[in-house]
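Questions regarding the structure given below will be posed in turn.
Missing here: one protein chain of the complex. Every other protein chain is in place.
Per-chain numbering from 1; labels A and B assigned in written order.
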Amino acid sequence: MARHQGRGFATIEYPTGMNQNGDPTQAWIKLKPDGRVDVFSGTVDIGQGSKTVHTQIVADTLGVPYDWVTMDNSNTDSSAVCTGTFASRGTFIGGNAVRFAAERVRERILDIASKELEIDPGDLEIADGEVVAKGAPNRKISVADVAGAATYNYGELISGQGTALKPFAEVNDDDGSVQAEPHSAVSYAACVADVEVDDETGEVTVSRLVQVYDVGRAINPVLVEGQIEGGAMMGLGLGLLEESYPHYPSAEHRGEQFGAYLAPAIEDLPELDNVILENPSVDGPFGAKAIGEMANNAQPPAIAAAIHDAVGVWVTEYPATPERVLRAIKARAQPRREGKRVIFDEEISLRTVSANGGAGFLEV
Amino acid sequence: MELTVNGVTRAISSPPLTSLLQVLREELDVLSPKAGCQQGGCGACTVLLDGEPRRGCLVPVAAAEGHEITTVEGLGTPGDLSPIQAAFHQKYAAQCGYCTAGMLMASHALINRNGGREVQREQVIEALSGHICRCTGYVKIVDAVIAASRGDVDVEKEQGLLVAEPSEPAVEPKGAPA
Partner (left out) sequence: MKAVGARLPRYDGLAHTTGRTVYVDDVRVAGTLVAKALRSPHHHAAITRIDTSKAEKLPGVRAVVTAADVPKNVYGHLEALGVPADEPLLADGEVRYRGQPVAAVAAEDVETAHEAVAAIEIEYEERPALFDIRKGLDPDAPSIHQWGPVYPHFGPYNHRRVRKGDVEWAFEKADVIVEGAYRPAAIEHCPLETQIALVVPEASGRLTVYTCTQAMYFSLGVIAAHLQVPLNRVKLIGGTVGGGFGGKVDTAAETITCLLALKAHRPVKWRWTREEEFLASSTRAPWHIEIQDAVSNDGWMLGRRMLTLHDAGAYARFSPYGLTKHGFHHTGAYTIPNVHFDGFVVFTNRVPTTAMRGFGVTSVSMAVELQMTRIAETLGLSPWELRLKNANRIGDTTANRVVMQDPSTVPVTLAAAERVGERLGPEYTAMTPARRSGELLPEHLAAQQAPEGAHVLSNGGRS
């Protein structure tokens, strides 16, 4: 009886935006007479930090300080359509919507500044809340004064709207092919799991997760870390702890309280080593891709591979509970070889379990 | 009955076996403790009774009478944060924020119990065991509690915005404005 160390890893990819697209986010922005910026977006902040990220995107697209920007995502009357916070679409699609809206606002600021300064808009740039002539930094006007002039001299509300929408990509039902890209971008990640397996109890402890994420551009690196860390624990739950139906496929014996359903707790926290790569997307805001959802995908297979590395058995029914690990250790199953076929997991396969050998599912 | 919450004593009319959480939220409008499970399992309703963390959903209000009850509202305000609140904000220990009040109270109690010494990681894990956070993965919560115990937070700085220098993009972004 002993504790065995093991290491496993996994590499994954995950798409940004709803599969097959067709999921708009719209945003609009207006300026107050002192140049302060009101952003209206319907993107729901479920804790991932879209309000923060969208504010950063707007501030830099406009060239104004971050704290000039307020974000109202509070209701469906003042905000326009956002399909929702899911499909890892908040930073890319929601971010593009506020970016496109801010670009239009920027055009209006430059146009009015051009009249005030009598300089062609193409020769102006905005930085730190000031519109400045390129190459002549003393010729400038503040965005606040531009907004004031718009309001009181030109009779204009400086505003802009933006929509990010990739049209629905039809799928060919015969072969699954698509004519248009059915997502906005694809993010990638790799995860290395170091585990310890107790061959007496079947308990698996994750000691370390090394995780590498390509997010295109980390608009806010610390919020990206938050997704990586939160995702790591959710992935650990998927890999080792959580199941709604502990005797699946039976629907009985469900946990109905935290004492009976094992959501990862603080004592399950392994050492985490996060690496953020920035391989920019072609058309996301500032090169961003996505991070949210993929963050719990790589750990479960990395952990399962590490269990094999530690004790030489495959646990292919997730989560790898102590019971499943012990059963696997006891069975010491070897794949069956038939010609060049190497067959694992026959006991749970459709062919074995179904009364008709899987007819109807197989060979269609 | 009377209840002393964050230094203010008020008469209450709820029956004695009503949970403290229920009285705080529904009778006194003290809203920071959250009804995450009402099974004693998540920790989101944790408040302090004479400085000790208790689950508001498990304490009958009669048992809280005569004790000092402290909630997040009594720790500090946006203009006057307590060190643990400043640390949670500066270290990004809150994501959705629903577990935060309970985490703050249990952490605050731990730091006080520790008598001004730096708390160790194992102590944080013990103190927050049974507090469920589904968002953060706990990493930044542990960091925040240790930082607060060390005094490694700038309470003043929290009055305004933290503005950090941005990282340079690894590759020149293509989506930036011209």
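One rule holds in what follows: a residue touches a chain if its C-beta (ideal position, glycine included) is under 8 Å from a C-beta of that chain, and two chains touch if they have at least 3 such contacts.
Just so you know, these numbers come straight off a predicted model, no measurement behind them.
Of the candidate positions B:Leu20, B:Leu48 or B:Ala94, contact with the hidden chain is made by B:Ala94.
Even with one chain removed from view, chain B keeps its contact list with that chain: residues 25, 29, 31-32, 34-39, 41-42, 44, 71-73, 76-78, 81, 85-86, 88-90, 92-94, 96-101, 104, 132-135, 158, 161-169, 173, 175-176.
As a convention for this text, only the chains that are shown with their structure count from here on.
Contacts from chain A toward chain B in the complex involve residues 46-49, 60-61, 66-67, 96, 99, 103, 106, 217-218, 221-223, 225-226, 228-234, 257-259, 263-267, 269, 272, 277-288. The part of chain B that touches chain A in the complex is made up of residues 37, 39, 41-42, 92, 94-97, 124-125, 128-142, 160-161, 163, 167, 169-177.
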